[in-house]
Structures are given as C-alpha cells and as structure tokens.
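One chain of protein is taken out of this complex; the other chains stay put.
In order of appearance the chains are A, B, C, D and E, and numbering begins at 1 in each one.
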Amino acid sequence: MKKLTKIDIITRPGKLEELKEALNAIGVAGMTVSQVYGCGLQKGHKEVYRGQEYAINLVPKVKVETVICEIPVEKVLEVAQKVLKTGQIGDGKIFVYNVENAVRIRTGEEGDIAIIDQK
Amino acid sequence: MKKLTKIDIITRPGKLEELKEALNAIGVAGMTVSQVYGCGLQKGHKEVYRGQEYAINLVPKVKVETVICEIPVEKVLEVAQKVLKTGQIGDGKIFVYNVENAVRIRTGEEGDIAIIDQK
Amino acid sequence: MKKLTKIDIITRPGKLEELKEALNAIGVAGMTVSQVYGCGLQKGHKEVYRGQEYAINLVPKVKVETVICEIPVEKVLEVAQKVLKTGQIGDGKIFVYNVENAVRIRTGEEGDIAIIDQK
Amino acid sequence: MKKLWSTMLTTLMLVAMMVPVAFAADAEAATKIDSGDTAWVLVSAAMVFIMTPGLGFFYGGMVRSKNVLSTIMQSFFIVALISVEWVLFGYSLTFSGDVSGIIGNLDKAGLAGIGVTTILDNGTIPEFAFVAFQCMFAVITPALITGAFAERIKFSAFVVFSSLWAIFIYNPMAHWVWGGGWLAKLGALDFAGGLVIHILSGVSGLVFCLMVGKRRGYGKSPIIPHNIPMIVIGATLLWFGWFGFNAGSALGANGLAASAFIVSQIAAAGATVSWVVAEWIYNGKPTLFGAASGCIAGLVAITPAAGYVTPMPALIIGLVGGVVCYFSVAVVKAKLGYDDSLDAFGVHGVGGTWGAIATGLWATTSVNEAGADGLFYGNPDLVVTQLISVVTAWVFAIVGTFILVKLIGLFMQIRVDEADEVAGVDISGHGESAYGQSIVAGHPVIGGQDVNL
Amino acid sequence: MKKLWSTMLTTLMLVAMMVPVAFAADAEAATKIDSGDTAWVLVSAAMVFIMTPGLGFFYGGMVRSKNVLSTIMQSFFIVALISVEWVLFGYSLTFSGDVSGIIGNLDKAGLAGIGVTTILDNGTIPEFAFVAFQCMFAVITPALITGAFAERIKFSAFVVFSSLWAIFIYNPMAHWVWGGGWLAKLGALDFAGGLVIHILSGVSGLVFCLMVGKRRGYGKSPIIPHNIPMIVIGATLLWFGWFGFNAGSALGANGLAASAFIVSQIAAAGATVSWVVAEWIYNGKPTLFGAASGCIAGLVAITPAAGYVTPMPALIIGLVGGVVCYFSVAVVKAKLGYDDSLDAFGVHGVGGTWGAIATGLWATTSVNEAGADGLFYGNPDLVVTQLISVVTAWVFAIVGTFILVKLIGLFMQIRVDEADEVAGVDISGHGESAYGQSIVAGHPVIGGQDVNL
Partner (left out) sequence: MKKLWSTMLTTLMLVAMMVPVAFAADAEAATKIDSGDTAWVLVSAAMVFIMTPGLGFFYGGMVRSKNVLSTIMQSFFIVALISVEWVLFGYSLTFSGDVSGIIGNLDKAGLAGIGVTTILDNGTIPEFAFVAFQCMFAVITPALITGAFAERIKFSAFVVFSSLWAIFIYNPMAHWVWGGGWLAKLGALDFAGGLVIHILSGVSGLVFCLMVGKRRGYGKSPIIPHNIPMIVIGATLLWFGWFGFNAGSALGANGLAASAFIVSQIAAAGATVSWVVAEWIYNGKPTLFGAASGCIAGLVAITPAAGYVTPMPALIIGLVGGVVCYFSVAVVKAKLGYDDSLDAFGVHGVGGTWGAIATGLWATTSVNEAGADGLFYGNPDLVVTQLISVVTAWVFAIVGTFILVKLIGLFMQIRVDEADEVAGVDISGHGESAYGQSIVAGHPVIGGQDVNL
C-alpha cells in the first residue's frame, strides 16, 4: 500500500471552483469541501446594527480536504498555490497530514486502491 | 495510554441516523458530525435559472468524526460499511488517522480515558 | 523545521469568542472554525411538531482547529481548558494530531514559518 | 357610473312627484352597481388571491429543504392553471344556468356575454368582480389538497390531476351548493365553503395520500419542518386573506360582511388558543407551529358558518375546532399510520366537517334571513340537511379522487422514483435549489458545453 | 342594504315635497350604513390585523436564531389571546358607556346587544366593523411591548402579563382617550394611538426590561440580528397595515381618510430618509436595518397626528421622528445601559411622545373640524393638553407595569433559567427549532418509546 496523505487547503470561497478544476486536471478528483471561518492576519470587518458597532473577526473561508496517494504531494501543493495565490493577506494555508488507512464504502476496498478512481 | 485513532466517515446525509445507531450499538458513543460537500466519481446535477444552465458538481455529504481507543478500528470500519453500503457510486469513504492525545475538558482527563465514557 | 501540531477543540458555541481571545493572548492567532454537531454523554432534547415528538440527539458545537509549532501544546491545552471548563457534561474534547507540513499560500513559505505570523 | 346614478336619481325624482313609487325605486336600485360593495368584493378577491401563494409558504415551511420549491410550486402554479381553467370553462360550469341540478351550462365559457356593464344577478356588483372573486376560490381548493401528497409526486401528474379535479369534482360541487344545484335547493348552508372547499379538498387529499403511499423514511427518520417562520408567513397571509374569503362572501360591504368578519376573527382566535393549550397539556410545550395550525383550523371551522352565526357560538366553534383538529393530526393520524404529509385532511377535512355540522347547530336567521335556524334555535331539520351535505361531499371526494388517481395512473407515473425522492423533488423535478449556497461551486453551461466567457 | 337605501330615499322624497327637511334628512342619513365607508373600515381592520404578525417578523428577524420562534410566538399568540379578551370584556370596558370618566361598563361584554344591523353611534358603519377594527388595535399594543423583553421571558409569564396588561392598562387608557373618558373630555388629541398605543407600550416595555434585567452576554458578546430580510418583511407588513391603522381611523372613506393616508406616507418616508442619513453620518454607513427602523419611527410619530396635520408638517414630524428615535436607540440606550432588546421604548415610547407633542404644535381644524388648532395655528393650549396626556400615559404605564410585574413575580417565574436562555427559548420553551436542518438527526418518538414503524 502506498503512503496515503491528506491535504487540507483553507482558502477564499471565491477560489473554490478554480481550485477544483486545477486539481482535477492533475488527477485529483475526489475531495470533500466544507464551509469554515478563519482568523489570522487578515482583518475582519465592522458591522453596525442600530448604531451599535461590532468587530467581526471571523472571515468566511472554504476548506478542501483531499486524500491522495499516487499524485505527489508537492504537485498538489504547487498547483494549489498557483491557483490560489493573490499575494494579499488571507490567501490561506495548506496543511499536510499522514493517513493510516482508507476505505471505499461502496466496494470495501482498503488502502491506496480505495481512493484511486478508475475512470 | 492506549493508541487513539480518529476515523472520518464521509457518506450520504440520509444515512446519518442509522450510522449513529449502529456505532452506538458497538460502544462508540462520542462523535462529531459536520455538513460537507463532496466530489468524486459521483456526478453532480444540472440546475437551471431563467434558462441558464449550471453544472453543480458538489454533492451534499455528511462527515462523522469519531476518536476511539478501546473499540478496535476494524470493528468500526466493518459496522460502518455494513450500514452505509448501497453499492451505488457516492457511498463515500472512510479515513483513519493517528491521534497523539485527547483531553476531556470537563474533567481535565487526558489520553485514552478522556474518551472512554462510563455510563 | 519545528514539529507542527494540530489541535482540534470541540466545545460549546457560546464559548467561541472567549476561547479565541484567550488563545490570542498566548500567541495563537491563526485558527479555523467550523460549525459542527456533536453527540456523546450530553443528552439531546425533545422537539415536537404537530404533536409528533422527536428525540434530537445532535447538539450544536463549534470546532476550532489551530496548527501550532512555537507555542507549547500543553500551554494551549491548559488555556483552552481554563476558559472552556464549566464542569457540566458537554464541555467538549480536545484532540491533538501530528502535522507533516504546512504552506502559507500567500508567500509560498513551507514548514514552521508558514504559520508563524510576524506582527 | 356616478353620472348614471345621478341621471337616474333625477328621473326618479321627477317620477316621484307624480306616482307612488316605493316598489319601482326598489327595483331600479337593485340593478345598479354599488361602488362600496364593488370595492369590497374587489379587495376581497385580491385578499383571497394571496391565500394560495400564502398556502404555498404555509406548506413549504413544513417540508424538508430539499422539497420546498416543489411544494410552493404546486400552490403557485395552480393559481395560474386554475385561473385559466376557470375563465375558459369553470365559471360557466358552476354559475351559468343549471342542467338538472347537477352542473351549469357552457353559455359563459370564455366569459362570453359578460361585459364591463354586466351586473351580477341579484347583486350590486359587476359580474366580473364576482368572476374574479370566485376564481380565487376555485384556485385555492385544489391547492389545499397538495399538502396531502407533498414531497413525493411528479409535477406532470400533479398538473393533470389538479386540472381534472377542478373540472370534475370542484365545479359540480360548487354548482350544487352555490350555483343553484340540488344541495342549494335542499337548503344546505355553506357560507364560504366548508363543504365545497375544505371537506372536498381535505377528503380528496386523504384518498390521494392513501393511494400513493407514505414518504420514504416516514416514521423512521425525523421528517421535520425546515423553516417555521415560513410557515407563519403562510399562516399570516392565509388569516389575512380569509377576511376576504368569509366577509367577502357577503358580496357587499354591509352588516353581514362585518358580522362574518368579526366571527371569523373570533373563531380563529379561539382555535389558536385551544390548539396551543391542548398541546401544552398533551406534549408539555406550547408551540408556534401549533399556534399557526390552530388559527387555520379555526378559520376552516367558521368558514361554512361565517354568515349565519353570532359571536359567542363562533367562539365555541373555534375552541372546539382547534382541539378537534389538534387531536386528529397529533393522535389519530399517528394511530392510523397514514402519511397525510402536511395534514390537509386533519385540518381541512376534519375542520370543515366540524364547521358544516356546527352551522346546523348555531345558524340563526337573526344574522342572515337568507339562511335558516339551527338546532339551538329550535330547528333540528337543518342539522339533518347539513349532515346530508357533509356525507355528499365526503362520498363525492372519495369516489371522484379514487377514479381520477386510478385513471391518471394508467397513463403516467404519479410518484417520483426512489432516487429522485431521496435527492429531493426540487433538484430532481425542477432543477432548482431553494437556498443557493455560495459554497456550492459549479460552472455555467452555455449552449450545452462548458465555456469560459 | 341598497334596498333600504332606496326605500328611504323614496320616502324622503315624498316628505321633501311637503316640508322643509334639511335637518330631518341629516338625521336620517346618519343612521344608514354607507357601503364605501364600511368597505374601507373592514379592509382597514384586515390591514391592521396583519401588522401584528408583521411585528412578529420585524422582531423575529432581530433576535438570534435560537429565539426567533419564541419572539414571533409572542406576537402571533397575542392576536388570538387579546381577540378573545376583546370580545369578552375589552370592547365593552372601552367603548360601552362611561363610569366616572375612568372605564366603560360591561353591557356589551361578549358583544351582547350588537347585531348585524347595529350601526355605530354617530357612524356610517356596522358596529361589528368597529369592533373588529378596534380589536386589532387592542391586539397590537401589548405585542409592541414584547420587543423590550425578547429572548428571556417564560411564555406562561408573558401570557399572564399580556392578559392583565390589556385589561388593566390598555382598556382604561383607550377609554380615557377614545371611549369618552376624561382625557377625551379634556380635549387631548390622539388620532390613531400615539398615547394609547405607542407611549403606553413603549414605556411599559422600558419598565419591564429594567425589572427583568439584561440578556446574558449583553454588551460582551455580539447579539446581532439573525435575519435582516425577515425584519424587512415585518417592516413592510407594518407599513402596509399602517395605512389602515391611520387612514382607517377616519372610520370612513372620505377626505380625512385620504389626508391621513398621504401624511402617513410622507412621515414614514421622511423618517426613513432621516434615520438613514443620521447613521450614514454617525456610523459611516447607511443600513437597511436603519431604513426599516426609520419608517416605523416615522409612522409611530405621525400616528397621533395623522388626522389633524397637513403634508408639510407631516414631513417635519417624520424627519425629526427618524433622527430622534435613531439617537435614542444608538446613543442614549448605549449610554444608559438598559437592555430594551428590540427597542420597543426607543422607537415606540420616544416616537410616540414626539408625535403626541407634535400634534399639539401642528394640528389644524382646517384638516379636521373635530380636532383643534395647535401652537403654530395660534393655540398654545393644545400643547399643554397634549403634555398632560403624555405625562398621564407615561405615569400610568410606569406604575401599572411595575405593579403587574411585581404581582406576577409573586406567583410565577418570569425569566427563563440560565441554561434555557443559553440553549435558546425556542428549544427550551417551545420544543421547536426554527430552521430544521437535514443534518440534525434524531428519531420519532411514538407513544413515549422509540419504535421502528
């Protein structure tokens, strides 16, 4: 079984479609996306309700999780950065984790073959 | 301290209740659930707004995260597959990760006992 | 490269703001937050619609993910527990994971420096 | 109009100087349009109009978010569908002439023969105002049924069913009661549609949902409302429009209209209170969904009685209506185990039946000379007449709907496929999502292929 | 009705040929129902009805999503609760007779003695229409208070408070001003309810929220509106209904009604503009929530004056009303630190006070002979009368609410428990979630135990 790696990409929601296409292009087809809120260097914004001001410091972000094995991690990092980089604070982060095992529920396949889709 | 393992189960939203009950039955009581969108082999669908067609390729899924130690990982994988398998594309994936430590905030317990609930 | 660690804190939604401030105070500025539902020891509640009763056993929780390197893990655990502990069932859990790598998309920095923000 | 009126007046005065004119004046007056009555009926028509989209929200909030559009669509589209049917055939079949007490003729098909100056027979309003007002009644009735089969029906089957049901069930029944048909001759009282609208739709819904089967997962996984504020928006529009429905049925802005208005409010209020109290006792908590359901139950119950009863009986009708409908949806339905998704039967069928019977109990000619006295005013006959008409409506709804559903089933699929039901009828049947999420990526498809403009 | 009219007409004409009839004819005419006036008052009643559920949405959008149902419930249920109270006692206590200028009698309890043909004293409409129209006023007043204590009150305490408040605070005050009580005799002007409705409810809200304390987390964590479009739906229904509220208070479809209609629109528009401009300058951004709040402030301010002032003063009343209310909620409240959750006091208490005083400044008999001239029309006395009545309303609201809340506190818990407040009153108090999420699993409980059907 090849080493399985999970890559978490946290970035701007507006970039999701482009990222997805770019990853598809290098063979990463399976991924799981969720809506998150982030804070970090990026400033939040002020909201005002009936004259009361609030500092809102969580910014909407999107998190893309993908587990890969055949495609090299570097390639994914490279492609993701290319698509997502604007140079402005708030572009986001990529985190890489080790995965012990994977299962494809539909077939019961385990390990690397669980995530290799034959088209 | 026994080895802690995190299991992420990504599957169809409609199966959540059944999965939860099946896991409870083998002693997995604690879990954290979130709403995610997935893409992979499963086709998305077409939506039409005022005659403009859009290919929507993220499918609503549910993600169940559970950290276990006493109950064997295989047992969880087996039970989850039994409940979730329909044989149709889109049944989802299970990923297994290593956990370094766990804390139960209420009591300050760390490690395996943090997640073992005494009924 | 210093060791990177991810800490997942799952707790009550109402505590988010306090937790965020306490973590900021010890130098943890970057984090990613998501809305989750949890089940465990904490009882859910009953809902009634037109006389039909439903046992709703998923409780709204908030999940804070933060990847750290310089700040010691114990310090984060300690601070988080201090802020979040009410002693009531449902205070939540903290899980600690190993991270293999991190990338700051904006700059392309990798490893520990990817998550160290210079103010 | 005003000129006509004053010319007439002048003529009248000249005549008045020469002959005893009491009767002549009466007759003259009866053939004039009264602007106040017309204003009231036109407003009432607009108010009844808004009930049907309102019903769409009432029902739409109760379903799961994957089916909200299909549910609203059923009510919204029916406004258009039945309005067309109504002006083409429906109005004529219901209100033009009478063929053996069974049905009207087609003389007014396409509204032929009705013009700007045509005045309603025995009325003080333009016939067009009556056509419009009654159009809204014809529209809402089949829309009520949709609550029974929500979340599992193909739109095409729904369109065919609703059209046929309007023509073959609604139009005859409305003719029998309001168009001078046999029930009218029998003396059945139904001021604004307890028989014609609520029993007919509620019972038809019950039959349909029994024939089509339960929703997948019903009784196993929770099928709970996705948006209770939306339910309340619907209930609000329904309650608002119902004043036009009940008080507008006086066809004039007069004491009877005012009386129908206040008794409607009283019954709605009574039923809201009683439903909420019932669930508070029975389930331990008072709910907003209960309050919204209660007001509808009360309004349904008072509908047939609105032009015949005084305030205190209206309060009783409402109080009882709320409790009866609560138990029918909370207890009886669960016991019997049928899946009337949104309680079209439990609220409209049951509430309408109670209202029609209650009319037989508390109707009084002191409110409406054109009505009759009920049991508590010394006339047991009216209850019998009301019971006959209730049974008629039930039987007609059962038999008619059964035949129609069977018939349609021969030609087309009625229920959606399992996969489509699981995915939700919004996406599978309409290709739309109610709540478009920014996160749901995708790309525009133009001319069948992907492009980057 | 038309027949009556023409019969009368004929008789009249015969009489006219023989005697001088100017006065006789006047008297006769006064005893007839006018269909146009009736249509207008009935529609107005329906429009005022929709304001209270509308208020539910206005308030409901402002609270956090865990309390939206409990907030809407308070407005929605009050429609039912107070309607029942109104027909049983309220109408009679307010409008039937007069006991020492303080309160009405119980002769019309249960609407006794009012029938389909009963005409309103000195009116041209059925008394039932007036009962219904005034019912909606009685309903909305306690509903306005709920904004002050939203998100932290037990439903049972709310029900008891609202009932007692309606009987012991609203009914007497309404009698004093509109039912021929002592303020009416004093010459206080309150066309559609600045004193009776807005000051009374706003000040009562302030007292209640001070007594019950702040919401947990108030001032520490952000308590922000969960749904601004819902607020706007509420504001829209309120604005719409307010035309019935103000112009309907003319009790006829006449020049006065039209005048009240246009000045209401002008004041609402003026206050919307001035609130938005004020916040644009003060906070840096114009907001939709501000616009929705502004229109309500303007409508509140014009309410007492609507039947007495001309358009340009109405514009001033609106412009000032918007700014004054903005500062009272944005600056004064924050300074003083009380937690009037949804600004019942800041908008209704303050706006109503301004409107009542403004009536003393700009009222003119050229608009309404039944009114009086104000300061700018040469009569400083009216301002004094208005100030007396304003002080009366404030004092009565403060004392009355204080006593009621203290009293109720002796018998039951008013505020929800901490855990329930944290979980949200929707779940803890009503067992419902506003926005049911497909993900929130769970299972149906039938007969108290889990089953798989």
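Note that contacts are C-beta pairs under 8 Å (C-beta built on N, C-alpha and C of every residue); 3 or more make two chains touch, one makes a residue touch a chain.
Keep in mind that what you see is a predicted model, and the values were worked out from it rather than measured.
Touch with the chain omitted from the figure is made, among E:Val99, E:Ala112, E:Leu288 or E:Val391, by E:Leu288. Considering the complete assembly, subunit A touches the hidden chain via residues 14, 17, 37, 44-49, 52-58.
The omitted chain makes contact with subunit E at the following residues, 12-13, 16-17, 21-22, 25-26, 28-30, 32, 34-37, 39-40, 43, 47, 64-66, 124, 218-222, 224-229, 232-233, 235-236, 239-240, 243-244, 247, 252-259, 261-262, 265-266, 268-270, 272-273, 276, 283-289, 291-292, 294-295, 310-312, 315, 334, 337, 366-368.
In the full complex, subunit D touches the omitted chain through residues 1-3, 5-7, 9-10, 13-14, 17, 33-40, 42-43, 45-46, 49-50, 53-54, 56-57, 60, 68-70, 72-73, 76-77, 79-81, 83-84, 87, 110-111, 114-118, 125-129, 131-132, 135, 155, 227, 230, 233, 237, 253, 429-438, 440-444, 446, 451-453.
We take it that only the chains that are shown with their structure count from here on.
Between subunit B and subunit D, the least number of touching-chain steps is 1. As for how the two copies subunit D and subunit E face one another, under half of their interface residue numbers coincide.
The copies subunit B and subunit C differ by a rotation of 120 degrees on their C-alpha atoms, rounded to the nearest 5. Taking each chain's centre as the mean of its C-alpha atoms, the one that lies farthest from the centre of subunit B is E. Between C-D and C-E, more C-beta contact pairs are found at C-E.
Centre-to-centre, using mean CA coordinates, subunit B is 52 Å away from subunit E.
Centre to centre, using the average C-alpha position, subunit D and subunit E are separated by 31 Å.
Annotation for subunit D: residues 221-222, 224-225, 283-285, 287, 289, 334, 439, 441-443 touch two or more other chains.
Chain contacts: subunit A has residues 20, 33-35, 97-98 touching two or more partner chains.
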